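What you see is the complex with one protein chain gone and the rest in place.
A and B label the chains in the order they appear, each numbered from 1.
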Amino acid sequence: MSTEDTLGGTANPRQEELLVVGKRFVRLDSLNKVLGEPIYTSDTVPKHALHMKIVRAQIPHGVIKCIDTSRALRRREVRAVITARDIPGINTSACMIPDRPLISHEKVRSTGDIVAAVVADNAIAAEDAAKLVKVKYESLPIITSPLESMSVQTVKLHESGNVVRHMKLTKGNVDEGFKQADVVVENTYSTQFQDATPIEPEAGYAISERDGSVTVVACMQNPHYVRGAVARILGKPEEEVRVIQAATGGTFGTKSDEVAMDICGLTAVASLNTGKPVFLAYSREESMIMHSKRHPFIIKHKTGATKDGKLTVAAVELIADTGAYASNGPLVLVRAMFHATGPYVIPNVKVDAYCVYTNNTIAGSFRGFGNPQAHFAAESQMDELAEKLAMDPLDFRFKNLLRPGTSTATGQVLDESVGLEDCATKVREASGWDRKRKEYASIQGRFKKGIGVALLYHGNSIGPEGLDHTTARVMIKRRGRVSFSIGLTEYGTGARSGLAQIIAEILGVPLAWVKDEVADTATTQDSGGTFASRTTVMGGRAVSKASQALREKLDTVASELLGCELAQVRIKNGRVSSKIVADNGITFRELVAECQKRGVELSEFAEFTASGVAFDEGTGQGVPYLQYTFGAVIAEVEVDVSLGLVKPLKFTTAYDVGKAVNPLSLEGQIDGGVAQGLGYALMEELVHKNGIVVNPNLADYYIPTSTDVPEVQSFIVEFPGKLGPYGAKAMGEPPVVATAPALLNAIYDATGVRCKDLPATPEKILLQLKAKQDGQSWLRRFW
Amino acid sequence: MSKHSITFVVNRKKHTLRVESHETLLRVLRDRLDLKGAKDGCGTGDCGACVVIVDGAIVNACLMLAVQARNRKIETIEGIGSAKKLHPLQRAFMREGAVQCGYCTPAMILAAKNLLESNPNPSQAEIRQAISSVLCRCTGYTKIIRAIESAASEMRGSRK
Partner (left out) sequence: MRFDAYLPRNERQLLLFIAKRKSGVMLFAGGTDVVRAMQRDGMKLQCVVDISHLEKLRHIVVRDDIVRVGALTRISDFKNQNAVENNYKALREVADSFGGPSVANMATVGGNICAASSSADLLPVLLALDASVILRSLWRERTAKIQDFLLKEGKPDLRAGEIVAEVQFEAPKTGMFSEFRKIGRRRSLFMATVSVSAFIDLDLETTKVKRARVAFNALRDRMPGRAELVESALVEKKLERKVIEKAISKLSKEFSAPSDCNASAEYKLEAAKVLLEEQLNHFMEQARGG
């Protein structure tokens, strides 16, 4: 066995029964959490830390004329008021494009802009003093919508203009495609700002040392990005900044973007300024106003098919509202663009995608990253076409879906790892689709039922969104205990525990012997960002590479001790033996002791870079993602047609996950994605009125409660891919991609009305039903 | 009247503290008694991450002033089990994969414990209703409900 990593893509190179990978183990971090141990940021704040409170812009667009901090500074308990002037390094806190200051000093472009930060002895003093900071603005016109932003001539939100990016995808010839089509459906869809609302609001604290170095502890996704950002803000080399990720209470993207850098940067500046630890925790209101949301999209979608049900063309225009600053908008747009058609074979495709500034609060990373928006439109279109063709919606999809050897909208020819048809077949059978469609269609009266389907594909890892590189270190300590260190973080997905399972499998030890080290930039190498669902796929490759290398060292020593060939060494459950003579074995601990005696270093560092992404910048043709996760979701609903109330009854889902490293964790991701998608479809909407967020709280922003989410039945299908360890594919994000269109298609099946604007609230459904009926007689006859 | 001396019982242990009028029960539990299990998710009683049990009923600790807790019996997550002796609910949550980011977990477990004390054999609908005060963004509630059913079954069995 060479040190070359051989685990990617092949299901099981050792051809041995898997003892750890694929099993439903309890996650490493569960015990602390059920005990309520103090592991989150706010639980570990140093006792005498100062408290910070930020001052936000009160208007969404204006020139800052002056900031008066004098009254706040006069307060006895106030230690400092930080403004832009106090930033020692570069006043920028932005994901991609350096268009966003950490603290605004000339202009404010949204009510999420920070204009000052008050530091005081305690939280109440900081809050009271923050109210005393007075800012004078000269108001500027407010741009509230991307369409307005694109057309207005007189208001420039940034020097570069109002359109951040315009991207195109072209395949074939759409004019020809429309000529070939017998049926064409054209619609405009729109989606809303969705807030991730992780239950833990953002928080962090900084501790400065006398030598000018700073340690920051915060909830976050990307410690090394944060370190880089803080170092730039402080004007210091990265070695002088240490960033530690605390246990993180959910994020879904918010703690990946600007807020983590903001909080860590501000507290670091303040800590150096005051010489004391400084703590900043956002209130829920601040959190919802300031962290990045899911981009609202306006999607014009025109699709055509022959009368036999073969898709010939898709022409799509995507317009994304990225708010006042770009954040990760351009990358969200890229992913949406590449997935805009849905998982189908379409010979002629044109996508025009725009990412646009407005004076709304920022949109950025949120689980799904543009794909939920793209699929909402694409899968609604598929149902509309199916109806026009008088075809069953699933039958129509079977005629067109991606299969091995077919090519995507970018001309990428797919290999064997395409489980879409399997997924669609499984959900069709398990849900009783055909029987239910007939049964539901015959229901009369006030409570109608409907069943709807949506298929999905989701390009794995970063793809076109950047360099896809990761690292990991695996170490075997005394007594055979194993630990690993990786810069990819845990925040609820369980992916890190999955890495432990891979390590345990390769080394042949019980899972309980494997521990992970805290993600701390002082001791952990940069493994790239923890997003794009890449931990299992990319992190898995790095840890498996390192583990393989360790295993080779162990096997070498073991083969000498046992007097057998290298390939005959077996290590199972911490017991080392040879395949030929099964009973003369030694313990793993003894083997490790022997290695150490011989001076064999039992620590391996590995790197892995995904390569092969290549596409034409102008047409998008080529290979944007190295592999795809596929899935199918069927939703059943009951609709009270006299009130517009939708009651989801059941979800049946199937995902081609390549290889489930931990099916229990994976099901958890599926369940959570269903709930977030349900909220997206039916109830969630962060409302801006003239740039001001109207409902930045959990009473008026509705996420699903325990009484809103129905039974979820999920199937795991495995068509191993080439990229991930044991063939694993990404599964953090896919579960949120198709829930909304499946629900909306089910609502259409039940009622005959289609909501093209999310969320599909009871009001929208009822008023559309009214519009569909004649006169006023409809209300009377609901029995 | 801005400071009050109050006595209350937390996890079967008596405490006498001098608290300020504006301090909530949540802040006193977390900052004065170092019991960090109850979380601050919103400060306005909308998310339930601060749920604790007071005199046998679940409440939002962020809405309760500390002075209101005087002479009352409070149970937090730290009191229902330990690493050496886990409560069946804690075991079930781990086993069933009901813990993801863990931020709502203490509140969920307490809400479930409170339910099972008065209703040892709840239906799924009753479970959903009993935990509806606590929002979860990670799990979609499915495995949480399964964990509660599993623990309830185990607890009924051990009563015989």
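Following the convention adopted for this analysis, a residue touches a chain if its C-beta (ideal position, glycine included) is under 8 Å from a C-beta of that chain, and two chains touch if they have at least 3 such contacts.
Source: prediction; values computed, not measured.
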| item | value |
| --- | --- |
| Residue, one of A:668, A:704 or A:732, that touches the chain absent here | A:704 |
| Listed residues B:28, B:58 or B:77, member touching the removed chain | B:58 |
| Interface with the undisplayed chain - residues on chain A | 124, 127-128, 283, 285, 642-645, 647, 682-683, 687, 694-695, 697, 699-700, 702, 704-708, 761-763, 766-767, 770, 779-780, 782 |
| Contact set of chain B toward the excluded chain (per top definition) | 1-2, 4, 20-22, 24, 43-46, 48, 51, 57-60, 62-65, 67-68, 70-71, 111, 129-130, 132-133, 135 |
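We adopt the following convention: only the chains that are shown with their structure count from here on.
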| item | value |
| --- | --- |
| Contact set on chain B toward chain A in their complex | 22, 30, 34-44, 46-47, 49, 76-78, 81-83, 86, 90, 93-97, 99-106, 109, 127-129, 131-132, 134-145 |
| Complex contacts: residues of chain A adjacent to chain B | 24, 26-27, 29-38, 40, 42-43, 124, 196-201, 247-250, 252, 281, 283-284, 491-494, 664-665, 667-668, 671-676, 697-699, 703-707, 709, 711-712 |
